[in-house]
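Single-structure report; data block below.
Shown here: the complex without one of its protein chains, the others still in place.
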Amino acid sequence: MKTHPLRRPVVLILGTALALAAAACGSSATSTSSTPSTSPTAGASSTATLKVALIEPSLRNDLAFSQSMYAAATSLAGPMHFTLSVSDNLFNITDAANAMRQYASEGYNLIIAHGSQYGGTVEQLAPQFPKTSFAWGTAGVTYGLKNVFAYQANSQEGGYVEGYVAAQLSKSKVLGVIGPINVGDAHLYVVGFKAGALAAEPKATVHVSFTGSFSDDTLMSTAAKSYVSEKADVLTGSSQSVVGAVGVAKSEKVAWFGTQWDQSSLAPTEVVASQVYDWTGVLRQMLTAIRGGVLGGATYTITLGNNGEKIVYNPSYPLPAAIKSAGQHVAAEIISGTITPPTN
Amino acid sequence: MSQFFTTAVLVATVAAGVQLATPFLLAALGETMGQRSGVVNLGVDGIMLLGAFGAYYVAAKTGNLVLAAATGLGIGVVMGLLTAFVSVTLKAEQGISGIGVFLFGLGLTNVLLLRVFPSPVTIAALPAVPIPLLHRIPYIGPMFFTQNWLVYLAFLLVPVLTFVLNRTTYGMKIRAVGENPAAADTVGVSVARIRYSTVIIGCALAGLAGATLLLQIGIFQEDITNSEGFIAVALVYFGAWRPLGVMGGSLLYGMVGAVVVTWKTLGIIPTSESDIAAMAPAVLTVVALLSVARRYRQPAALGKPYERGA
Partner (left out) sequence: MSYLKSGRPPRAAGLGSRQDLLFSWLALPAAAILALLLGALLILAFGASPITGYHALITGAFSGTYALTSTAVKAVPLLLVGLGICIAFRANMLNIGGEGQIAMGGLAGTATALAVPGLPAVILVPLVLLAGAVGGGIWGAIPGAFKAYFNVNEILSTIMLNLVAVQFMNYLLSGPLVAHSGYAVGGLIPQTRLLSPNSWLPTLIAGTQLHLGVLIAVLLAVAVYVLLWRTSLGFRIRAVGLSREASRYAGMSVRPTMTLAMTLAGALSGVAGAMLVTGSISHRMVTDGTLTGFTGNAGFNGIVVALFAGLQPLWTIVTAFLFAGLLVGGTSMQVVTGVPADLVTAINGIIVVLVVSVEYLRRRARARARAAAAAGPGARDAPASGQADATGIAEKEVPA
């Protein structure tokens, strides 16, 4: 065999691809191009439509982290006059970087990098596009850059309240907490929950463990079953993989406390409450700043106080009124500063 | 550590381990059939995903769990036909066609999830079916005989498939085709037909495995299998292409996983060592195979497309 068997076909494929490209270029009227244009299309006017891009590491309907920001952004698109373009499931940082860069070169005004793993990329990319605003969460670092906003969640606050309520609700005084990996807002939530539980019931046993994955549902469900066998009658956890654990809560009829998103739909009679992230306040502030010409340099934190974090009680769960009001009292104390839940 | 050895904890751990092992077992048994006849299918994970999504769709829309499992099986059959066509009739390179199926399943299920279920709902839980009398045996009863019916099905398949492979004519043909297709062809065995059948069975079981996983979790998520399909393929090698060995491998893997999780929940494994501990199932599987040091050969014709006269 003198020539390689694949030589001609590969050339043919390449040729076919180019032919398709030529045809598409000829007939398509889209304005897609990758020639960079660094000036955003809208100025600082308050009614011009801004272009906002959202980059997320998991699917926008993950009932947790990504969905919280997606819901907030879509709800604000009309009232705040912006168009939203979403690139989700970009867990690979190189792909996310490419998407970010493409959005930036197409003149998007705000790029929301919704994932702590994107931080390094934002740090290096933002200086290359000084007229584009980047918002990075969840972490509280802007790298000192003038066009980077940072946003984060004080998940330990809601965690504390839920832990407090959970410990009082529990009859066995054994609670089970399942985290994915001990970082980020999962870490904060877990720390807050344990502190709140022990504050309510100092003799309670709060088990904490981490599955090692944000996406492995079966590990979560196994941990939940394990906790139930250890007599836990209240469970909680963080990340989109908690659905595995919620399923166990449902079948074993133990109470569940959720975070990041309202999880009452997952187990209508077992979910007691969820700490819901409401990013609309943060987004509003960022967009107003951008319209006013400020592209970054500020850190926004959602807390119980500014309503960025809400404890949403499941109306279908028969929570004793005394416990619920104790929880609301604790929340008020956190807001007023009397109690500061720990972060470590 | 004493907490671990309480009845409740031990029983829950073993029961969880059995449940964890079941999707692996189903998929690996299916792959065993295919590989025994000489066909490697690396697309098991993609088929599991497709089967899981199909089951989810049916369960969410109808609430009928049996129908959902059947849907997973059915999708597996369809994918089996496709895989068999590609691997047996078109004689494609088996390693990569499987990866193509994997990519297809992964991408399509994510897209479908976004499209069909913008706000996913949970489905009815799989009920545990206690086996009469047996489930009353102390310890063993709650561990093994109070599982859902898919678990029982999976473990029942082990003796069934062992019997089929070793004691039926069909099984003999499968083994012959896997070892020496030319010789089998000479005595009148239709290599293609045997391979088609085993691949279809294999993919059907993979689809069912996906459905099982889905029904056990209760909701569909992106990449719900988390590459379990590849682990299932690996377990076929671990099990030396015998259903009993595959069952051993699946149980080992599932049990170690369950034990690790339980020890984490009890604090026996501290949080700081959490990730290291999570390596245990994989490491132990390899160590187990090393120490047993068996000399089982793989089916001689594994991975080689057959062509008469060649």
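In this document, chain identifiers A and B correspond to the written order of the chains, with residue numbering beginning at 1 in each.
In the analysis below, contacts are C-beta pairs under 8 Å (C-beta built on N, C-alpha and C of every residue); 3 or more make two chains touch, one makes a residue touch a chain.
As the structure is a prediction and not an experimental result, all values here were calculated from the model.
The chain omitted from view is touched by exactly one of A:Ile93, A:Val312 or A:Ala326, namely A:Ile93.
Residue A:Gly184 is the one among A:Gly184, A:Gly244 or A:Gly327 that touches the chain not shown.
Panel shows subunit B; residues 42, 46, 86, 90-97, 99-108, 110-111, 114-115, 227, 230-231, 233-235, 237-238, 272, 274-276, 278-279, 281-283, 285-286, 289-290, 293-295, 298, 303-305, 307, 309-310 of it touch the chain omitted from the view. Although one chain is not displayed, subunit A still touches it through residues 1-10, 12-17, 20-21, 24-25, 27-28, 30, 32-36, 53, 57, 85-95, 97-99, 101-103, 105-106, 115-117, 119-121, 123-125, 138-141, 150, 152, 154-156, 180-188, 191, 212-215, 299, 301, 343-344.
To be clear about the criterion, only the chains that are shown with their structure count from here on.
As a whole-number value, the distance joining the C-alpha centres of subunit A and subunit B reads 33 Å. Contacts from subunit B toward subunit A in the complex involve residues 3, 8-9, 11-13, 15-16, 20, 110, 113-114, 117-122, 125, 213, 216-219, 221-224, 226, 257-258, 261-262, 264-267, 269, 271, 274-275, 278.
Contact residues of subunit A toward subunit B in the complex are 58-63, 89, 176, 178, 181-182, 207-213, 215-219, 221-223, 225-231, 240-241, 243-244, 246-247, 250-251, 265-267.
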